[in-house]
Structures are given as structure tokens and as C-alpha cells.
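Of the protein chains in this complex, one is absent; all others appear in place.
Order as written gives the chain letters A, B and C; numbering starts at 1 within each chain.
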Amino acid sequence: DKPFVLFGGINVLESRDLALKSAESYVEVTTELGIPYVFKASFDKANRSSINSFRGPGLEEGLKILQEVKETFNVPVITDIHEPYQAAPVAEVADVIQLPAFLSRQTDLVKAMAATKAVINIKKAQFLAPEEMRHILHKCEEGGNDQLILCERGSSFGYNNLVVDMLGFGIMKQFSYPVIFDVTHSLQRPGGRSDSAGGRRQQVTELARAGIAQKIAGLFLEAHPDPEHAKCDGPSAIPLKQLKPFLNQLKQLDDLIKSFPDLDTL
Amino acid sequence: DKPFVLFGGINVLESRDLALKSAESYVEVTTELGIPYVFKASFDKANRSSINSFRGPGLEEGLKILQEVKETFNVPVITDIHEPYQAAPVAEVADVIQLPAFLSRQTDLVKAMAATKAVINIKKAQFLAPEEMRHILHKCEEGGNDQLILCERGSSFGYNNLVVDMLGFGIMKQFSYPVIFDVTHSLQRPGGRSDSAGGRRQQVTELARAGIAQKIAGLFLEAHPDPEHAKCDGPSAIPLKQLKPFLNQLKQLDDLIKSFPDLDTL
Amino acid sequence: DKPFVLFGGINVLESRDLALKSAESYVEVTTELGIPYVFKASFDKANRSSINSFRGPGLEEGLKILQEVKETFNVPVITDIHEPYQAAPVAEVADVIQLPAFLSRQTDLVKAMAATKAVINIKKAQFLAPEEMRHILHKCEEGGNDQLILCERGSSFGYNNLVVDMLGFGIMKQFSYPVIFDVTHSLQRPGGRSDSAGGRRQQVTELARAGIAQKIAGLFLEAHPDPEHAKCDGPSAIPLKQLKPFLNQLKQLDDLIKSFPDLDTL
Partner (left out) sequence: DKPFVLFGGINVLESRDLALKSAESYVEVTTELGIPYVFKASFDKANRSSINSFRGPGLEEGLKILQEVKETFNVPVITDIHEPYQAAPVAEVADVIQLPAFLSRQTDLVKAMAATKAVINIKKAQFLAPEEMRHILHKCEEGGNDQLILCERGSSFGYNNLVVDMLGFGIMKQFSYPVIFDVTHSLQRPGGRSDSAGGRRQQVTELARAGIAQKIAGLFLEAHPDPEHAKCDGPSAIPLKQLKPFLNQLKQLDDLIKSFPDLDTL
């Protein structure tokens, strides 16, 4: 019942400048609103729709930028990895390492991540039921790591669409690990543009409110100073300048929700 | 942005006593909490899974009970109809008449309902996209009735399951009619029991919070003093004694949500 | 394991001439190919997307046309009804009466149909799992009618799309009633055009082959001499002139499939 943590940042490390500028905005807003904050950015987008899509600066350069963000703003950072060999070096910088949704069942990746002892953020795959996350949690535990987070990001709903099943949060909370909500990726329209995912940025407030109303441990989101020109997932990203009013509302909502006693409606 | 209206009651008019007793509880709780209230009950369950399932008292006896509830507690009432001939007599008693989800595309029923000039609550079918509700609204308008309400109650999600797409509320709100949320039917597990629908009553608080967080015009729900022994849809019904704490939380949530200015995240 | 029966015709009785002309083509082709044949046409499209959509000639005029088709070509006819009062008069002309998918759970309609002793073709609703058809069969049986046919026509798959689950045929066959396949309605794109359903007529051969490969009792389809100008469901209808080569292939396929012994792969 602690206040929600924000895992917020940019989709991909387009540049050092973008990372620092964005982190500054996030830190300023979350400090003012009293929201615990973790900076998020990817060093490599490993599953873009096209081989020619922008992927990011790569592991080495990416970790440098993350390190600089971490030191400059004194915030923890989270980033995602895609191959087992990346787990150890990334965990030296990142406080939380993220298991991507499509890869969430890859045993070797899970084992390598578990071995780092970093906190692991497990993205729920679009093809998995909430109950099935139990197996991935067990894999991590068997690998010796129980600092785990489960992250909802939508389920396949027909073709080219995702839906967030609000009942899934309650099911996943029963596993006794923190459950967070990646609201911006849940807004994706897979295959919605000719060569990449579309999105529904204009509905981010609506979906975020529904998620925060689930009494969750954290919110995950991506913003961009100019979403129309973001190099990846712009259609789902929040305009950076809207961050403060957006989070301000969610903070109030979270406070109210967490002031409510649980009800036994069974 | 007015406070939400509660369309609350019992699934089916099991008896005059149950109706009056339940209405009394609803009225007491909603008066205390300052929630505008409409009593709901069906006089006929016309699409039960089995021909032997309990259907209710029928049109004539049912309207008598609804009339008594209306006069005793001075509240408006809502009930659903299934055939065109029922529209006129029902509208003499009911303030709001409800178009069932499975029947929402039946032109003659829509026309008969529109002709009554009663307010029409249009249940969104499990097989329709939010955008498609436009056609049903148009049918009603063409029939001369623009006192319309749209009611979300879940979408088919694979077999024997429903999911509520929170993004659908925003889409339906663009049609400029009040949008409400039938939270208890959205908890159904179609075909989930051997001979009737199952439900997930224990998650009603979670789903209701998500819905109220969508800044909606109303909440629709069914309760029962003893859900385990309800004659229909018990697995989705709220225990009547939980009504007050349940609505108390939702009222606070609604007040907060409606105090928020709209954000332009586009 | 008898050869498949064709339930073929036109979507709606646009005119007496269209009905007679189409029936003539069907009779000619099915006679030549040795396919048992039932003429299908609707006298009323009771759930069009718009109140202004063409609905057909209505009950009285429609039955006259069906009667004329029946007498002229000496073929049985099938048509669908939407309200209980229509069951008896329609069953005087129609050999098979059809329960529409959206209405397949309406108890009074099922009871009225069962009482006629006509054969009932039960369309499987887009929101029902194959297993759930058991309840509708039971309703009919309880109503005293066991001359029943189950008809697959696709399941809701996200928004504005249907998918035919080929495994559903085998599940429904276990109920020991004939199972048929409505291939043209399964090609619908619900809400796919601005004011009516779209379709995928160009894929009808593919879907029909998959269905006939399921060793089914019958195929249901709609054709039109000029699908682009059909008054309803043109996007899913087969061009009438393609009927012979289309059915010729399916007849050969059906013969081969039904020559195969069942395999126990359990």
C-alpha cells in the first residue's frame, strides 16, 4: 500500500542530450509531487519491425549514458536486455533489469538475469494469461532471485490490437510480488503503421487512471519532448510537457485508492 | 462531469419481498452517500442457458412490483425488454427501458423502444466494437428518441471469457451520450458453470474502480442478500451488505476523478 | 458420412425475380453435381446496422416467394425468423426454420420454433463457445423438437473480425446432430464498412475447403448475380456464375474426405 513508484523515461537512448533532458524533467516533476522515481531507457531496441529501424547506441555507449543519468540526478535506472551475456554488465549499472515481454519465457535469459541479483522487472507477454506468470516467477526464484516485479502491458486481442484486462492485476498480485503497469506500451497498435507499431497516446490518461485504480505498486511510462518525431514508439509516448499535470492527477488518485480498506465481496 | 448515477438492483424479480427489501437497502445507502439512484430489476430473463432456468414473474406481475418500488421509495426504475410489444406497457412504469446486449441490433425492438420516448439504456453487445455503437444510436435517433445511454458490459475474449476494454469508454463518450458501466455483468464467465454463467464477484471492487476512473455517467450493478442462492447471475452479484462500503469508496473516487481537468496528451 | 447438403441461396428476397433466377441457377448446378439442395432466403433482415437499410419484403410477401420457389423447383426451403409469432406461419412453408446467431439464446423464440416440428437450423452465436451449443440443443429438445442442425458462422476475434475455429466442428459433432458451415457469413467483417458489414468474398474458396475438410453435414452459402450491388452482405456473397466450379471442387473434396476412415490419434 505504499505510494506508486514511477518507472519513467524515454523509449530508446536517442542521444545523451535527450536522456539528460528527459531525466531532468522527470526528476523535477517527481520530486515536486513526491513520487519515487526510476529512470528508464533502452540501449537497444532489439525487435523493431524493420531491420533498418533505429535501434539505439548499443550496450557500451548506452550504459555510459545511464551511468551519467544515475550520477547526475541520483536516481536508480532500469533498462532491458535481450541476450544472456548482457545481464552481468548491465546489472553493474542498472538497478532494475527488464525481461522483455516477447522473451519472457526464454530460460537462459531468465537464468542470467536471476544470477545478477539485480531487481528484475518481468514484462508480461501479450500471449500469456496472468496466471501463467507464475511459471516465470518460479524460474527466477529457482535461479536464486526473488527481487521480482511483474509488469502488465496488454494482451493480444484479435489482430493489431491490445487490451488490458483489469482483472489481471488482482490475479498477479496474488503471487505476492509488486505488480506495475506499463501504460504507454499498452496503448500500442501492433502493426498499426506500415512499418512499426501505432499507438493511442490521446487515451493515456484514461488507461493510466484505470491502472492506478488497481492499487498497484508502480507505473511505467515513456514520454518524449516531441512524440511525433520520436525514433521509436512515438505514437504511444506522452508529450514530456504533460508529465506534471498527468502525474499530479495520478498521484492524487493513488493516494485515495490506497487509503481505502480492502473489501471482501466474496 | 456530474456525479455518477447508480443503476442498481437485483438481477431478476425473484419475489416482491426481495425487490422491496433490496430497494430499501439501495435507497438507504445511496441517500446517505448522495448518489442519484435508479432501481433495476428484470421481470423476465429471456435468454437463460436452460429452458428450465428461473425466468421471473413476467411482464404484468413484474410491472406491479416495479410500480410498488417506485412509489414506496420515490425512485425511478429501469428494466429490460425483449420483444417490441413490451416497449409501450413497460414504458408506462419504467423511467428507463433497457435494450439487451444480445438484442442490441434488432431493428424492430429498437424502433418500438424509441417510440416510447422513455430513456433507453443500450447495452453494448459482447460482439460489437465501441465504434459500432454509433449505428444503434442512429437507429434510436431515426426512431425519434435521443434520450439515450450507452452501457459497457464487456467484450468476448476467446471462449467463456469477457474483457472490459477501458479504451472503449473514451470512444463511446465521443458520441455525446452518457456512458455507463455494468460492472457485475462484465464479471460473468459465459458458459462458466455447467448450465449457466459463472462470475468473479470477488473482483468487483477492482473492476468498478477502473470503470469509475473513466469519468463515467453512471454505474450499473446487481446485488443480492445471498448471492450464492440467487436465482440468476449470483456468481457476479455483490453481497447486499457490502453495498455501502463499496459505493462509499466509488463515490469518493468519482468525486476526485471529476475534479480533474481534462488533459490534452495528443 | 452422407454427401453434404447445400443450403444455398440469396441473402434477402430483394425481389421475386432474383429469387427465381437464383434458385434456378442453384437447382441446375446442384442437380448436375448431385448435391442435395435447400433454397435459402430471408424475408426480413431484422438486425441491419442502419434503420434505413433494406430489410426485405416481409413475412407475408416473403412466404409467397418462398412457396413459389418451392413449387417451381421442387426443393425444400429454409428461412430465418426473429420473433416467436413468426414460427408457426413460416413453418407452414419452410422445411427448415433458422434461429439467428444473435438470437440463439432467446428462450421464447426457441420454444416457438421447437413447437412447429420443423427442422431447426441453429446458428452458433459469435459470442458462444462450441461447447455452449449444448444448452441451445437442450432447450429445443425440452421444447419437443430433436430435428436440429448446428451451424458454425465464426467467432468474435477482437474487434471487427471473425475467425472460424476449425476445432469447433469436432466438438459440436459430439452432440450427435448434423453440423453445417455457413461459409459466407463467416467471411464478414463486422462493422467493416461505414454503415454495414464488410466481407472477404475473394477468400470464400479457401474457407469453404477448410470447412468441407471437417467432414460436415452441409454447407451454407449465399450468392448473388452481382454481389457489388446486392442489397445486403454483398461483400461476403459469391458471384452466382462461380457457383458451378466452386461447388464442383467442394463436391470432390467432400467425396474424398468421406471416403476416409476415422483415425484414432488419441
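The working rule: contacts are C-beta pairs under 8 Å (C-beta built on N, C-alpha and C of every residue); 3 or more make two chains touch, one makes a residue touch a chain.
For clarity, every value in this text was computed on a predicted model and none was experimentally measured.
Peer 1: Identify the visible chains that the left-out chain touches across the whole complex.
Peer 2: A, B, C
Peer 1: Of the residues A:E24, A:E61 or A:E132, which one touches the chain left out of the display?
Peer 2: Of the candidates A:E24, A:E61 or A:E132, A:E132 is in touch with the missing chain.
Peer 1: So one chain is hidden, and I want to know which residue out of A:S25, A:S49 or A:N248 touches that hidden chain in the complete assembly.
Peer 2: Going through A:S25, A:S49 or A:N248 one by one, A:S49 is the residue touching the chain not shown.
Peer 1: Can you say which of C:F4, C:F43 or C:F246 touches the chain missing from this structure?
Peer 2: Looking across C:F4, C:F43 or C:F246, the contact with the absent chain belongs to C:F246.
Peer 1: Looking beyond the chains shown, say which of A:F73, A:F102 or A:F175 touches the absent one.
Peer 2: A:F102
Peer 1: Take the complete complex as the reference. Which residues in chain C touch the chain that isn't displayed?
Peer 2: On the side of chain C, residues 155, 157, 163-167, 169-170, 200-207, 209-214, 238-239, 242, 245-246, 249, 252-253, 256-257, 260-266 touch the unshown chain.
Peer 1: In terms of residues, what is the contact footprint of the unshown chain on chain A?
Peer 2: 46-52, 55, 82-84, 102-103, 105-108, 110-111, 125-132, 135, 138-139, 142-143, 155-156, 159-160, 190-191, 195
Peer 1: Applying the definition given at the start, please give the residues of chain B touching the unseen chain.
Peer 2: 157-161
Note that only the chains that are shown with their structure count from here on.
Peer 1: Distance between chain A and chain C based on Cα centroids, please, to the nearest Å.
Peer 2: Centre separation, chain A to chain C: 48 Å.
Peer 1: Find the geometric centre of each of chain B and chain C from their Cα atoms only, then give the gap between the two centres in Å, rounded to an integer.
Peer 2: 33
Peer 1: Distance-wise, how many Å sit between the C-alpha centres of chain A and chain B, to the nearest whole number?
Peer 2: The separation of the two C-alpha centroids amounts to 35 Å.
Peer 1: Got the chain B residues that touch at least 2 other chains?
Peer 2: Within chain B, the residues that touch at least two other chains are 155.
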